[in-house]
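Our next item is chain A:
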Amino acid sequence: MGEMFRTAFQRPVTKDYPFGAPQVAERFRGKLDIDPVKCTGCGVCEAVCPATVITMIPVGKRKVAGREIENKRPVFDLYTCISCGQCVDDCRFGALWLTHEFELATTDKNSLVMNKALKVVV
Partner candidate 1 sequence: MKVGGMISKFRKSTVITVSPDHAKETCQLIVTELPEFYHLSTITGVDDDPSITLYYHFWQGGDFLSVKTGVPKTNPVIPSLIDVLPSAILYEAEVKDLLGVIFQGNPLMDRRLLLPDNYPLEAPPPLRKEADPEKIRKMMELE
Partner candidate 2 sequence: MNALQIAEILLFPGLTFFVWLAFVFDWLDRKTSARMQGRVGPLLAGPHGILQPVADFFKLTSKEEIIPEYADKFVFLWGPPLFFAAPAVGTIFLPVAGLNALVFDPYDLLFILFLLAFSTLMAAMLGYASAGRYSTIAIGRLVVQYTSFEVPLIISIITPAVLAGSLSVEGIVVAQSHYWYILFAPISFAVFIIATLAELEKPPFDIPSAKTEIVAGWMTEFSARSLAYVKLTKNLSYVFLSALAVSLFLGGPSGPVLTQASTLQNLLYLIYFLVKLFAVGFGIFAIRTSLARIRIEQAASLFWTILTPLSLLQLGIVIFLR
């Protein structure tokens, strides 16, 4: 009973999130982001992603040692992304990271498709 009155006069713990700022931890894993310049199109992230979010899209041709090689860049369908960060760990060039943004509700699905990487090369 005593405890009840003590809690009654303390500040309630409910966070006023929709009105106040969202309190998120520093290491929070939110929406994926890519730096198109650093990305070399190696395709490791596509192989390792558990939710098959990433698909490599051919972007143009590149001459390496006389042979024509397809140049590929990743496209992320963040609709199915589970923010696990495995691609971030396995990307040798540090082109991927997870932001703190988590408000991903949208009315159309393809607004979540991120093809930033394609734009740079073409």
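As a selection rule, all candidates are chains of the complex that A comes from, given by their letters.
The rule we apply is simple: a contact is a pair of C-beta atoms (placed from the backbone, for glycine too) under 8 Å apart; a residue touches a chain by one contact, two chains touch by 3 or more; residues count from 1.
Since the structure is predicted, the reported quantities are computational estimates derived from the model, not experimental observations.
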{"item": "In-complex contact partner of chain A, selected from candidates 1 or 2", "value": "2"}
{"item": "Of chain A, residues touching candidate 2 in the complex", "value": "1, 4-5, 7-8, 10, 12-14"}
